[in-house]
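Here it is: the structure, laid out below.
One protein chain omitted, others in place.
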Amino acid sequence: MGKVTIPIGPQHPALKEPESFAITLDGEKIVHMNVNIGYNHRGIEKSCEGRTYTQAMYILERVCGICSHTHATCFIQGVEEIAGLEVPKRGLYIRTMIAELERMHSHLLWLGVAGHEVGFDTLLMYSWRDREIVMDLLELVSGNRVNYGMNVLGGARRDISPEQAKEILKGMDLLEERTKYYIQVASEEVTLIKRLSKVGYLSHEDALKLGTIGPTGRASGVDTDTRRDDPYAAYPELKFKVVTDNHNDVYGRVIVRLGELIESYNMVRQLVNNLPEGPISVKAPRKIGPGEAVSRYEAPRGEDIHYIKANGTEKPERVKVRAPTLANVQSVAKMLENGYLADVPIVIAAIDPCFSCTDRMIFSIKNPDGKATGSMDWKALREYSIEWHKKQGVDFSKAKIR
Amino acid sequence: MNEEQVLKKLTEKFPFLNGNIRIARARRLFAEVPRANFREIMEYAHGELGFTMLCTITGVDDGGTIGFIYHFAAFNGVILNVKYGVPKDKPVTRTVSDLFPSAEMYEREIIDLLGAKIEGLKEGRRYPLPEDWPECQYPLRKDWDPKKGAGKEEVNKNG
Partner (left out) sequence: MLESIFQIIVFPGFVFLSVAGVFAEYIDRKLYARFQNRQGPPWFQPVADFIKLLAKEDIIPEEAEPKLFSALPVVALTAAVTAIFYIPTWGLNALFSFEGDLVVVIYLLTIPTLAFFLGGWTSTSLYAMIGSVRTLTQLFAYEVPLFMAVLAPAILADSWSLSGIAAYYSQNPLRALFNLPAFFVALVAIQGKLERVPFDIPEAETEIVAGTFTEYSGRLLAYFRMAIDIEMVVCAALLSAVFVPLWVNAPALGVIVFLVKLLVMIFLFALFRSIFARLRIDQMVNFCWKYLAPAALFQLALNFILKGLLN
């Protein structure tokens, strides 16, 4: 077998999202790789421009299913900055608490995915089972398992009752015990260590040069964390340490994420125990600005940045979203240099990619004449799909949509 | 180096920045610079002031011009936002991907969504719009109407 180029994606069992890697192999060794992203562009930035700030917040919350609170909070911080709103302490504490709970569920999810990518499904099942604890807590507090909708302009939407606080503390103890077990597994399980260490090597210098952020960068010794460097919400009042590691490989990324989990548990304990009394939100004006703001937020995957420009109306002039994956995806090619095919899934997974965040879709559907048209509304899309299926011999035109 | 020191250093080095640079709040600097001086300011900020990370590049449609906002970050959390504008009928600028390799994707995004031309960017696949997206359709421009979309007539004309 000579050199072959195999496609990993856009549909591939290793990747749960549409992105594509064309990998040229010499036997099992990687000679060259190409990253193709952009399959999931939804035109969210454009649609924010046509909506009010509150509507835009809910749209931005749907940028990503896992770090939904991230984008909503990041956006709203910027808007509050332009409007000069003073968010009450209690509101900030609740926001921060949801943020940390979100980080836990994201990291636990990642741990399971990492296990699955190296064929260790038991780890996947275990960590996803434990993730249910934090999912249940999020549901208890916000009413939703994902897309919590806990933000309003000027504060938080829901208060936390003492009973909920007690449940959260109980959950933290349980999760901490489980996480310590995973740390033990990660440091003792031979096959796991073999698959993770010295894989996806990214030196400190390269990490700096390529601008990698978040746990990926921190595992290469890049000591940045927006929560500490540019504190927002309730982070200035919290005690925590930024976990870094010098393994520079996938193993280091596991260590960093597990360490961050422990820090998150402590942070949530501090937040629950010191929850200030008072209102949770203030009233926000409908018209905002003019002005501009850059808002930063440490998402589970790294730093999320929003640029917001307001023009004095109730709709934003420009919203720019930079999701962490876009900053990290370019380091994947570097990490896979001289790697093996078998390492591809875990190395890609190790940056904890989130491509729908990154791409934010305009659907383009081919007309019968082969030319693309622009966006379609629901009705047109439905008619198009009925036509398409008719050609395949299935008639859906009588089907009712609820 | 906090934001005040950065401001002082920058205005010392580039006197014309006086009045065009402001501190919005702690750790946030906004500067508007002429297109011609952008490169030297960037190199100075990168080399001397420690702004070694490029967070992202925002493209803005300002009516007659297309604005480029470069968000540079330092390790202590200070962000320097440098903006310049190019005329909309000739939106050409140069790449910064030689200094910040991570800029490549951000620049491609502006090419696709705002119709800028960026010189010096290495060959590559477009991002983030699909391969068969018609030419001269730039969704983030203010005159682009999402309801109308990239109409069929225009496709036939351009594509």
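Per-chain numbering from 1; labels A and B assigned in written order.
By our rule, a residue touches a chain if its C-beta (ideal position, glycine included) is under 8 Å from a C-beta of that chain, and two chains touch if they have at least 3 such contacts.
Since this is a predicted model, take the numbers as computed values, not measurements.
Engineer: Of the chains that are displayed, which are in contact with the missing one across the whole complex?
Structural biologist: Among the chains that are shown, those touched by the missing chain are A.
Engineer: Using the touch definition from the top, which of A:Thr122, A:Ser161 or A:Gln184 touches the missing chain?
Structural biologist: Counting the whole complex, the residue in contact with the absent chain is A:Thr122.
Engineer: Using the definition of touch stated at the top, determine which of A:Ser161, A:Thr191 or A:Asn274 touches the missing chain.
Structural biologist: Per the contact definition at the top, the residue touching the missing chain is A:Thr191.
Engineer: Just checking the interface: what residues of chain A touch the absent partner chain?
Structural biologist: So the residues of chain A touching the missing chain come out as 1, 4, 6-7, 12-14, 25, 27-28, 115-123, 125-126, 129, 189, 191-192, 194-195, 340-345.
Methods note: only the chains that are shown with their structure count from here on.
Engineer: Measure off the straight-line distance from the CA centroid of chain A to the CA centroid of chain B, and report it in whole Å.
Structural biologist: Taking the average C-alpha coordinate of chain A and of chain B, the gap between them is 24 Å.
Engineer: Write out the stretch or stretches of chain A touching chain B in their complex.
Structural biologist: Chain A residues touching chain B: 34, 36-38, 41, 43, 45-47, 50, 81, 208-211, 213, 223-224, 226, 229-230, 292-294, 296, 303, 305, 307, 309, 317-318, 320, 322, 326-327, 329-330, 358-360, 362, 364, 366-367, 371-376.
Engineer: Within the complex, which stretch of chain B touches chain A?
Structural biologist: It is residues 24-25, 27-28, 30, 52-56, 58-61, 69, 71, 75-77, 79, 81, 100-102, 104-106, 113, 125-130, 132-134, 137, 139-140, 144, 146, 148-152, 155-156, 159 of chain B that touch chain A.
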